[in-house]
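Let me begin by handing over the structure; questions about it come next.
Shown here: the complex without one of its protein chains, the others still in place.
== subunit A ==
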Amino acid sequence: MFHQLFHDVLETVRCSLADGDADALVLKKHIQNPIPKSQKPWDSALLIQSINSHSREEQTVSMEVGQMQRRLIEYTKSLFMEGILDDQFLQLQQLQDESNPDFVVEVVSLFFQDAEKLLNDITRALDQQSVDFTKVDAHVHQLKGSSASVGAQRVKNGCIAFRNFCEEQNVDGSLRCLQQIKQEYYHVKNKLEALFRLEQQIVAAGGSVPMMELSF
């Protein structure tokens, strides 16, 4: 009964809040993340007590950082669920620490540079009158190795399919497949750049970047 009463109070307050009211904004942020009804009523009381024990500014920042962290986790999860990234990306994150604080961004940036060069090289090689498939093979070999090493799963898989066309010396098939790889590459590039932007926002807001854990 207390729990229902609490929710009714929050709903009433929400309706009467004026925009721009500083106090209201803090409480509004709390309302926008309502306490699930499944929680026991005394959890709500503890939460209110905890909120009241910090300054309003700290509470606001803390809630914003929390929201951003949750968004980052959900976003990262979605990249794995969609098969855009695989476990190897988690390995990269595991290698980032105080002595190597920007490792993931540095390696992924290197991957972007390498991949774009290799894709251009492959395009040029396939455009020749007489295609040198040994050269094409060497480029796709390197692209597969680097995409596999950063966890760019769809790019890696595209390379596997592409190599099959190369072995058959099938120029048309190779060209079609190359288009596919380029699409997957730009897709993962956009996604990873968005992920890094989210991380930057969290750090700028004074929070820390949550990292996924591995299990073997």
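Methods note: contacts are C-beta pairs under 8 Å (C-beta built on N, C-alpha and C of every residue); 3 or more make two chains touch, one makes a residue touch a chain; residues count from 1.
We take it that contacts and distances are computed from a predicted model.
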Listed names "Response regulatory domain-containing protein", "ADP-ribosyl cyclase/cyclic ADP-ribose hydrolase", "Aspartate aminotransferase" or "Non-structural maintenance of chromosomes element 4", matching UniProt entry of the absent chain: "Response regulatory domain-containing protein"
Hidden partner interface residues of subunit A, rising order: 69, 73, 76-77, 80-81, 88, 91-92, 94-98, 100-107, 110-111, 114, 138, 141-142, 144-146, 148-150, 159-160, 163, 196, 199-200, 202-203, 207-216
